[in-house]
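Note that this complex is displayed minus one protein chain, with the remaining chains in position.
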Amino acid sequence: MSWNVVFPDIVAGLFLGAFLALIAVGYSMVYGILRLINFAHGDFYMAAAFVSYAVLGAVTVGTKVNWGNVIWVGLVTMIAGGVLAVCVERLVYRPMSRAAILSLMIAALGVSQILENGVLNIPSWGSNYLPYPVTPPSNGFSVASVHYTWTQLGIVVIAVVLIVAVYWIVNHTMLGTAMRAVAQDRAATTLMGINTDRIISLVFFIGGALAGAAAVMASLYYGQINYLMGFSIGLQAFTAAVLGGIGSVAGAAIGGLMLGILESVGTGLFGAQWALMFAFGALVLTLWVRPTGLLGERVGQRV
Amino acid sequence: MKIRSALQRSAIAGTAVLATSGSVFAFTGVASASKPHAASPYVVGVSEPETGAEAQAGTEIYDGERLAANKINAAGGVLGHKIVLKEEDDACDPQTSVNAANKLVSLGVQAQVGGYCSSAAQPAEPIYSRAKIPNIQAAANSATLTQAGYHNVFLVDPNGVPESKAAASFFTKVLKVKKLLIVDDQSTYAVSIARLTAAALKGTSTEALPIQAVPDTTQDFTAIVNTARSDGATGIYWTGYFAQGAEFVRQLRSAGLNIPFTGADGSVDPTFIKDAGADATGTYATIAVLTSFLTGSAAKAFDSGYTKAFHSQPGPYSAYGYDAMYALAHAAKNAGSLAGPKVIAALHKVKFSGLTGEVSFAANGTRVGAHFVIVEVKHGTYVLAPHQPPA
Partner (left out) sequence: MANGSSSPPGTSDIGSDVSARGIRAAAEPSRPAARRAGASGGPRPDSRLATMARNRSALIVLAALAAAAILPETGQGNYVMSIAVQIEILMCLVLGLNFVVGYAGMLDLGFAAFFAIGAYMTGLLSVDLHWPILATIPPAIGAALLGAVFVGLPTLRLRSDYLAVVTLGFGEIIQEVVTNLNQTGGPEGISGIPPLRIGGLVVTTNDGYYNVFLVLVLVFVAVSFRVRHSRLGRAWLAIREDEDTAQAMGIKVRRFKLYAYMAGSVFGSITGSLYGSAFIAIAPPSFGFNESLLVVMAVSIGGIGSIWGGLLGAGIVVAFPEVFRQFAQARLLVFGVVLVLIMVLRPQGVWPESGLGLDRAARFVARFPGRRGEAIAARRRAAGVERTP
């Protein structure tokens, strides 16, 4: 296997991994705080993409890219994603706070169905593959005869910045300490005088906002949106979060990158049809060697 | 003591099951088929995916049929009876499709025209056969559908053989591709085209590289692009759907790979041009569909009528739905009756010029007469490619 062949695949994997990492961090944070596999997370991403489509479509004139528009629509979308996540948390998950986790998961499935089929039943959207109003330019640079665009680079940079910001919030601020405390022991944290409900909502907001950012970036890059776009990527993000060690921001980020690389390299080595199998195989191997994921901590269970 | 309560619970469970099925029955409202007289409608069932990943194709088929039905009704209907469409969701799933079939039959439909997924269509075949009504598949075209021996099955979408022949000829004689990378999306039709084309290229000057299959949810094609580059591909044949095709060609071009890109008929759609933007220019496709992407007044009328009625442009399967509905209408007119068995017999003999070419069926129901051409994207629309492969 020559370097010439594997290197572009690794770079491609890093790029795909950047998206996955953004969504995986959101998944992981929600999981860390509620032990909930939020199946609706991928659909937050999808809904945010449609919101950005509508807003950007309303303000875009012509084909020249107005980066100012893109930026403020991006911020609006992040807020929209966060708000959607918080609404779902308040309306669906909080009333179920004493229920078994499996019931919460099924409720999440229900929310996912509602979001997907809600978009499906909007007349002008439906099942169409809608072209994104803004197409970024494709000029770029070449490394080892492979051409990369500035847009790609920009997307990776923004993703890294966002993840680092979240990591900093979680690990180096009082707020983050509160989040980690709630994740570790909700009852005790309440006793410490912290409003755990608000912290949980905040975590959902951050997760949703990250999904919103990923949505805008993916839509810009891939150029089209569809009501089922969240399903597959949500699943992959969840896998990435587990691979990296669920509950850990750095873990989710690394997991996302790793999964992206595994899929790309797997495609290159075995063909696209076996890529997912290759990725899952690697996942099982990793969990065998490190049962709590790459960066996961051994969380003891109370007896 | 345990047994007593266990029995009690089984009692409630049985009642619950009964209640659930009873409520379903109540909602079904079984209607008996009435003998058609002058004013009664010609009820045609449409089983297609309304929900799920194939919903887009389902909508295209249904809208194509609706357009045809509207036109037929405007001209007086079928033997004086207006066509009424009854749509049911088959979700591209065998179980849902069976339920849809049973529901349609219990509602007394006199024909079924629709269907996109072969795997869903198959278990429903005996149901329509027992009801002795025509089962016209608009887009599902797997060979397994005609192998089960049901005489009421008609496939409007030709199987992969004519298309793959045209494609192979195009690659060897027109584009003269040295190494062709064929990529499919793991759906039955795409896979069959891919394999048939690869087989047709054996022993020719075009080498078919190992076929790559991409799950139909994939948006990121960078790895495939890398494979194309490292394998030295000088041409791409994408046999999947237009949405992913647009992604594929975009990422191909943005990685600097400017080799000719050809799609199969599933990738022919205005959305392909919109989504791929400038990268769509110069791409080719093999299609049998002669819609307004090309010249021809019938085709133009189809496109403008479709857009006016449904506020979206026809997709690759709209024309098959249109032709399927017309096949039924022509057959019923020729038979002089709406009765299932008579229409079925007439369908075996029907022959007319449709949007997708000449429409007629072989003895086992496979489509005959579809003619595949190569189209090219120029100036934002599809035009007939200047060099067509020899027949």
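Each chain carries a letter (A and B) given by its place in the written order, and its residues are counted from 1.
The working rule: a contact is a pair of C-beta atoms (placed from the backbone, for glycine too) under 8 Å apart; a residue touches a chain by one contact, two chains touch by 3 or more.
The shown structure was predicted, so the numbers you read here are calculated from the model rather than taken from an experiment.
Of B:S187, B:Q251 or B:T286, which one is in contact with the hidden chain?
Hidden-chain contact among the options goes to B:S187.
Have a look at B:P41, B:G77, B:P94 or B:G282 and name the one touching the chain we're not showing.
B:P94
Kindly state which of the options A:I10, A:L109, A:I158 or A:L269 is in contact with the chain not pictured.
Checking the options A:I10, A:L109, A:I158 or A:L269, the one contacting the hidden chain is A:L109.
Take the complete complex as the reference. Which residues in subunit B touch the chain that isn't displayed?
Within subunit B, the residues that touch the unshown chain are 1-2, 4-18, 20-21, 23-25, 27-28, 30, 50-51, 55, 87-89, 92-96, 98-99, 102-103, 105-106, 117-119, 122-123, 126-127, 142, 144, 147-148, 186-188, 191-192, 213.
Could you please point out the subunit A residues that touch the chain left off the display?
Subunit A touches the chain not shown through residues 31, 35, 37, 92, 95-96, 98-107, 109-114, 116-118, 120-121, 185-188, 235, 238-239, 242-243, 246, 273-274, 276-277, 280-281, 283-284, 287-288, 291-293, 301-303.
As a working rule, only the chains that are shown with their structure count from here on.
I'd like to verify one number: the distance from the centre of subunit A to the centre of subunit B, where each centre is the average of its C-alpha atoms, in whole angstrom.
Between these chains, centre-to-centre, one finds 34 Å.
State the interface residues of subunit B toward subunit A in the complex, per the touch definition above.
Answer in residue numbers: 51, 53, 55-56, 58-59, 183, 186, 210, 212-215, 217-220, 222-227, 229-230, 242-243, 246-247, 250, 253-256, 271, 274-277, 311-312.
Where on subunit A does subunit B make contact in their complex?
These residues of subunit A touch subunit B: 4-5, 8-9, 12-13, 15-16, 117, 120, 124, 126-129, 131, 135, 138, 140, 142, 145-149, 218, 222-224, 226, 228-229, 231-233, 263-268, 271-273, 275-276.
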